[in-house]
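Shown next, in structure tokens, is the structure this report addresses.
Here the complex is missing a single protein chain, while all its other protein chains stay put.
And now, chain A:
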Amino acid sequence: MLSSIAALIGTKIVFGSNMLEGYVPLGLQDPDPFKLFNKHKDMIVLNDKPWNIEAQAHLLDDKVTPNSCMFIRNNGLVPENIDPKSWTLTIDGESVRTKKTYTLAELKSKFEEYTYQLTIECGGNGRAEFDPPAKGNQWTVGAVHCASWTGVRLRDVLNDAGIKDNAVYIGFHAVDQHLSRDPNKEAISRGCPMSKALQDETLLAYKMNGEDIPLVHGYPLRLVAGGWPASVSGKWVNRISIRNKVHDGAKMTGTAYRIPCETVAPGEKVKDEDMCIIESMPVKSLITYPKTGAVLKQGKSLEIRGHAWAGELEVTKMEYSIDFGSTWNDCVVEKPVNRLAWQHFSAQVDFPKKGYYEVWARATDSNNKSQPMLLPGWNPKGYLNNACHRIAVKVK
């Protein structure tokens, strides 16, 4: 393998012996992203530089999302030569007691290992629907996944280094390059308040669905913070700073991952200082079966199913409507396997007569907030669209 690549490019690959088996250097990669990232053929490429790829609702039917159907969101360039043996994680910042650096092996041996299934949704999932349109990748419904993550608790590592009383926030730093390849710029460096950093489920993960994390999803170490915008779950993390103020890294400031602190009319201008950081994601659900466009014979009932999630909260009620919200019927909704994992729902739907229908799904969270049928509050960057998902069905 190595020698054939070397022969192809007519030179030796420096550190080639450290390359993962079966890994093809990015420079030589097949431009076919489906092969490159092992993605399902029905995934939708929104952007190829940087790589941004989303799922469709019917691809997310699995209870635990497989790699093949997980959306890809990048702000910068996917790193190339990663050597897990020499990889280190440094804990630093104004509010760390002792700056410490750990190898991957040290993290794994020193701290207890945990596994959680975590819902991770892009803050901009659903952006495509906003009017006036919002700038950025035009995600529709597929920028969400709920895989199983294994790693050590961020809390345990932070405590090992020591947290000063004035700690406010953590900020991650990672090795992905800025699009402009300017070495002085970080592609993304976000974080979360200490309260989120110290939760049981906030992990420094080195495994996804029981295997090494795929490169594009953050190999060899990813911060995972379920229920919050996916941008908090930093990929390729090599440094975490304990800050004595709200972290001010790339994409923490300005309008990035922020919404107006007070609601605004569609299209209204909002000053940077009037924008507030998004924390927990809102209640939402997705019908993953059947795929939209099903044609059924009259008299047959239809089994629908899908998932519902509510950021830090739990989904307490799940309903469907086949008459555009005039009447709602309950679905069966399961408890989450652990906190911050999505919940599965199902229902048997009967249609009274022939015709065109839309099946709409609506989740309600433990604070009694439901998904809106219309677009929720407009915001300049098009975040937090949790409007009801619907599928088209014809009965003939």
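Just so we're on the same page, a residue touches a chain if its C-beta (ideal position, glycine included) is under 8 Å from a C-beta of that chain, and two chains touch if they have at least 3 such contacts; residues count from 1.
Here is the rule we go by: contacts and distances are computed from a predicted model.
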item	value
Undisplayed chain, where the name is taken from the UniProt record, one of "Septum site-determining protein MinD", "Multiple sugar transport system permease protein", "Glycolate oxidase iron-sulfur subunit" or "Monoheme cytochrome C"	"Monoheme cytochrome C"
Contact with the hidden chain (one of A:55, A:216, A:302 or A:361)	A:302
Touching residue (missing chain; options A:292, A:316 or A:346)	A:292
Contact footprint on chain A, counting only the chain that is left out	45-50, 129-133, 135-138, 178-180, 182, 185, 254, 290-296, 302, 358, 373-375, 387, 390-392, 394
